[in-house]
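Written below as structure tokens is the structure these notes are about.
Our next item is subunit A:
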Amino acid sequence: MTLAVIVLLAFGGLVLALLAPNFDDRPAAIGAISGTVFGATLILGLLAAQESGVLYGAVTLGPLTAASIVLLSLVGLLVAAGATIRGGGFALGSGEVHALVMWGVLGGILLVGSAHLLIFYLALELSAYATYVLVGYDRERRFGTEAAAKYMMLGSVGSALLLFGMALVYAETGSLGYGGIAAGLAYQTSGLALGGLALMLVGLGFKLAWVPFHAWAPDAYQGSFPLMAGFLSTAPKTALALGLAVLLARAFGGEGSVVAGWIGGLALVSVVLGSLWALLQTDLKRLLAYSTIVHMGFLGLALSTASLTGFTAVGYYLVAYIVTSLGLFFVLEALEAGGLPSTLEAWKGLGRRNALVGVLVAVFVLSLAGVPLLAGFLAKLYVFAALAQAGAWAALVVAVVMVVFGYYFYFRVLAAVFLDAPAEEAPALDFSPTALSLVVLLALAVVVLGVWPQPVLDWLKTAIAGLV
Partner candidate 1 sequence: MVTLGHFLLLSGLLMAIGLYGVLTRRNLIAVLMSVEILLNAAALAFASVAAFRDPSLFAGQVFALFIIVVAAAELSIGFAILLNVYRTHGAVTDDAISEMRG
Partner candidate 2 sequence: MSQIPIPEDRHFRPRLLGYDPQKSRPWLERTVYSAYVFVFWLIVIGTYAGVPALFGALGWDSGWGFVLMRALQVVLLFLLSAVIALLLILLLRKYLGKVQERYGPMHYGPAGGIQTVFDALKLLAKEDFVPAAADVLTFRLAPAITFVASFAMFAVVPFASGWVLADTNVGLIYLIAVSTLSAYGVLLGGVSSGNKWALIGALRAGAQMVSYEIPLALVFLTVAVWSGTLSLGGIVDAQLGLWNFLPLALPFVLYVIASLAELKHIPFDFPEAESELIAGYNVEYSGMSFAFFFLAEFVELFLLPALIVVFFFGGWHGPLFGLEPGSLAAGALESLYFTAKTAVWVWIFLWIRATLPRYRDDQLMEFAWKAMIPLALFGLVLAAYLRLIWR
């Protein structure tokens, strides 16, 4: 079943890329194809459940992989739908974009499913390359190419460090399979292995945009199209977080291991510094980049507990984050397509010019901030619960304090939207019916997830139970 997903995504992307030269002026057709593919994989992901290994045990196809298929296909589906927001005129409807999204998603799925460092690395690079290109897809945008260059540079440095770390771990354990590594690390950990683990973590830190390895994130977000920034902030992060969870649980010794502690440290630094830097931002996409950094920090805190609660919290956090973040980026996309730049300055008085859009923005932003009855609050709550369960009181208190900073910068957005007067010659805010229905759907999902999370949680829990 999962193999079918892999084949579907790989060849779906291939077909789309090959169709691209002929089909580029028909974004709807392209979107329909990619939507169909993602829909199919979504259903397959929901059906797949049995734990088994393929590729000589290098890839595990279990409930967690199935869950990752569902989550990432969902992102793909939403992005495919979101590509129609901009309508004609730009290449976001191009087959290549969808192909890259597909491969990015495929890389993510393999990342979660990997049980061998080689597959982990290849999957990571697959999804990373797709995003590098997506960021710089429009060759004429100065910021786009600039962002892609920075992202690519730092990303490749990160993967090189990750690789070197893997090599050191390999040197210590003599194995590249997760099981072998766990067995090798179980006896004793030498400086070599510790160095390797640290380097691996640094590499992954680059990819997850943990402070101090986050420098690419604001530029990448600012430079790319909001839709792509949305993809960037959800799909690779989802895959990496779940993949790191698998790695942590199956290879690095899980709860109480030294790696878990490091993850916690990095995550805490991300939460603190990310929140502080976010206070200084005036560009919405940059602000959201720092917000991503902070959210990845919270995720990392949950990861570091390596408990069932912690991993479930990670899962729920991801679901909440996907829905919220994509929703907000869709709004940005629609507004940018309508000629409204993504700056706080330009957003002044948005709520007065179009109340519905204002309310939708408020829902997403409040969810990001963690206001109760929205998905973001429960996500944070579960993270805190996991921390409390693990007895990480200091981390809990620091994280909780940073939530206040988060409120502060999210409310700056809301203040601009609702409190400031719009500029004189503000253009009309036109949302196409598709865009509006898509965003409304996501906003409803945010609310529903925040009020009645139980079905999602049950599903996540069964998916994650195998890890601990």
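Keep this in mind: a contact is a pair of C-beta atoms (placed from the backbone, for glycine too) under 8 Å apart; a residue touches a chain by one contact, two chains touch by 3 or more; residues count from 1.
How were these candidates chosen? In short, all candidates are chains of the complex that A comes from, given by their letters.
Remember, it's a predicted structure, so these values are computed and weren't measured experimentally.
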Result, touching chain for subunit A in the complex among 1 or 2: 1
In the complex, subunit A residues that touch candidate 1: 117-118, 121-122, 125, 129, 132-133, 136, 139-143, 145-150, 152-153, 156-157, 159-161, 163-164, 166-168, 170-171, 174-176, 192, 218-219, 222-223, 277, 280-283, 286
